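Below is the structure I would like to discuss, written out as structure tokens.
In this view, the complex is presented without one of its protein chains, the others remaining in place.
Right, subunit A next:
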Amino acid sequence: MALSRLSLRSTTFLKPSSLRRHVTTDTTPITIETAAPFTSHQCDPPSRSVETSSAEILSFFRDMARMRRMEIAADSLYKSKLIRGFCHLYDGQEALAVGMEAAITKKDAIITSYRDHCTFLGRGGELVDAFSELMGRMRGCSNGKGGSMHFYKKDACFYGGHGIVGAQIPLGCGLAFAQKYSKEENVSFVLYGDGAANQGQLFEALNIAALWDLPAILVCENNHYGMGTATWRSAKSPAYFKRGDYVPGLKVDGMDVLAVKQACKFAKEHALKNGPIILEMDTYRYHGHSMSDPGSTYRTRDEVSGVRQVRDPIERARKLLLSHDIATEKELKDMEKEVRKEVDDAVAQAKESPVPEASELFTNMYVKDCGVESFGADRKELKVTLA
């Protein structure tokens, strides 16, 4: 996926310039150590040495930059009132979406919460479909009927996009159940936050997953705040990777895209053989819980800027690319400019796209309508027979 995008964009790099070298498409395997070791529970941790390639790290940078720009664009669209309702942004957590994709296929399933824009993009979703959905347009990935919290991409096994905290956990274990039932050698990644980690249904689903050996990987995106409540105020034990008790767990630096890739690869192999495993991804969100939350009443600005300076996933990828001489500063800046243009173009395109027709109010209620009637606010005025 990432490589094909590179080749699509390669036309810009082929502009005549005798001094410019081609941005690398080198796929020769290289090995890089993660910045921190993994901490494990009930299992042996994977090695810190991650197999990757120059092209792959470059694609990580590009994909994360695209996700970052998308979320920033969404922020300003929300402030211009083009996005309504809830808007939960993922900027800061990009390494998770990108690193995970590098370890799995589109036949492995992903399900997540309402903070789903970047996960959608990682699964191959188009920017214009994302922005259209956010702005309630027909072109949106859910035809404008879902909104920010309900992005789906079934053909890439992305099952949403869920608004009820924790509900996606049993649902994701159900996806794993189906994979095992159908004897597929695929796994399901079930993403949830530190807030959802206390939900009873997590433990109910985990119990069944462990009993029935389901290939479910529970990924706790620990960004340290459940809305405005810090983990120390909501969890007696904030060692989320250990809370599976009999289920093994791994604690991962979620801001290190290579560590995320390694952990997900390890987890997939584990889940196919041994059933469920928990990955706790130590990550951070720069925005508040949602666009209605400034994110500064329960944490200091210093804390946020501190994380940005020291742990930002895109900056870390940039440093890696520069230190390994895979790309120059200018090449990376150019790539960011391209990504920005991509995003701006998608926003413009989405802004032009039409809202759903009024008749869409009544579509997709059922697959099999069987002559059901449905009504508008005034049933004498608006009554429809679902065909």
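What we mean here is this: a contact is a pair of C-beta atoms (placed from the backbone, for glycine too) under 8 Å apart; a residue touches a chain by one contact, two chains touch by 3 or more; residues count from 1.
In this text, contacts and distances are computed from a predicted model.
Of the candidates "Trafficking protein particle complex subunit 2-like protein", "SERTA domain-containing protein", "Pyruvate dehydrogenase E1 component subunit beta" or "Transcription initiation factor TFIID subunit 13", the chain left out of this view carries the UniProt protein name "Pyruvate dehydrogenase E1 component subunit beta".
The missing chain, though absent from the display, is touched by one residue of A:46, A:170 or A:313; that residue is A:170.
The missing chain, though absent from the display, is touched by one residue of A:46, A:99, A:122 or A:146; that residue is A:146.
Residues of subunit A that touch the chain left out of view are 109, 111, 141-143, 145-146, 150, 152-154, 159-164, 167, 169-179, 181-182, 200-201, 203-205, 207-208, 211-212, 363-368, 370-374, 379-380.
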